[in-house]
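To keep things clear, I will list the structure first and then write my remarks on it.
A single protein chain has been removed from this complex, and every other one stays in its place.
And now, chain A:
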Amino acid sequence: MAALRRAHSTANLVLRATGSTTSRSVLPAAVNAGNRHLFSRAKPAYPGHWPLNTLENAFMAVGSGLMALKDPRRHDMVATLGETTAGYALPRMRDAMLASAEGRRILRKRPSVNSDTVDMEWLKTLPEGTFGRAYITWLERCGVTPDTRAPVHYIDDPELAYVMKRYRESHDFYHCLCNLPVNVESELALKFFEFFNIGLPMTLLGGVLGQLRLTPDKRHRLFSEYLPWALKCGGGTSKPLIGVYWEERWEQNLEDMKKELGIFDPPPAVWRRPLSEAAKARKNKLAAEKAAQERADLEAMGQKPPQ
């Protein structure tokens, strides 16, 4: 603990020397969330912050875990589980970021990743083999956008809340770097990878609980092929990916980047049809049915349906 504090103070000095203006707590947040006790909450520290006391945090952790298991499409519950079980992992992640100049730049500038900040059109013009081009190709191949991340609500320290947000937004970059699609087995493989690389408890929870829903042969493949890869690559050869400033590296050659970061490819995965196509078709059908029912209801209750 004392060593952590020393390391943090040193990092603090370095930051101040480099002209950082972010206000920073001297102690790790797990100690600084000493505003949070069994029955008392911290004060709201940023927009969207919903402080919880320790009992409430435990309740939310259990409740969101059960709900996420019951209905894995409840991304907000998965996000809540991640935040309520983060514990000491977030300060560790923040310290990993502080350890490199690149990570310190991220903490200072606090960039966001969404379709407003990422110029998708420009990425398409980048040459083959660059990270940016690979990323946009991956997005289109899987049919996802960088916009689906739930906001952070339950982390008391604003900087750690940003670290959590950054982790969530970087998830797709890990997908791209490791060349994994978005089906369940690949997501779980990536969760294990993230656990060995970053150490957030939720990633382990997600991997361990998520694999319960797999068929036996997929589970066997996950544990016999992907888990060793996750351990060797995520925990062994690769640098902490949380400190990578992705937005500065669009034009970097992908293979060079992987070598620099110590990533090697996992066993080949199954790539299916892009998510968006199937989802869109389903959505259209449901929307048409709903619209018909709504017109009938509105007429019955005395309102004119929109033309």
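Heads up, the rule we're going with is that contacts are C-beta pairs under 8 Å (C-beta built on N, C-alpha and C of every residue); 3 or more make two chains touch, one makes a residue touch a chain; residues count from 1.
Rule of thumb we're sticking to: contacts and distances are computed from a predicted model.
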item: Name per UniProt, for the chain absent here [options: "Ferritin", "2-methoxy-6-polyprenyl-1,4-benzoquinol methylase, mitochondrial", "Proteasome subunit beta" or "Centromere protein I"]; value: "2-methoxy-6-polyprenyl-1,4-benzoquinol methylase, mitochondrial"
item: Given A:M60, A:M164, A:L227 or A:I263, the one touching the chain that is not displayed; value: A:M60
item: Interface with the undisplayed chain - residues on chain A; value: 50, 55-56, 59-60, 63-64, 67, 74, 76-77, 80, 153, 294, 297-298, 300-303
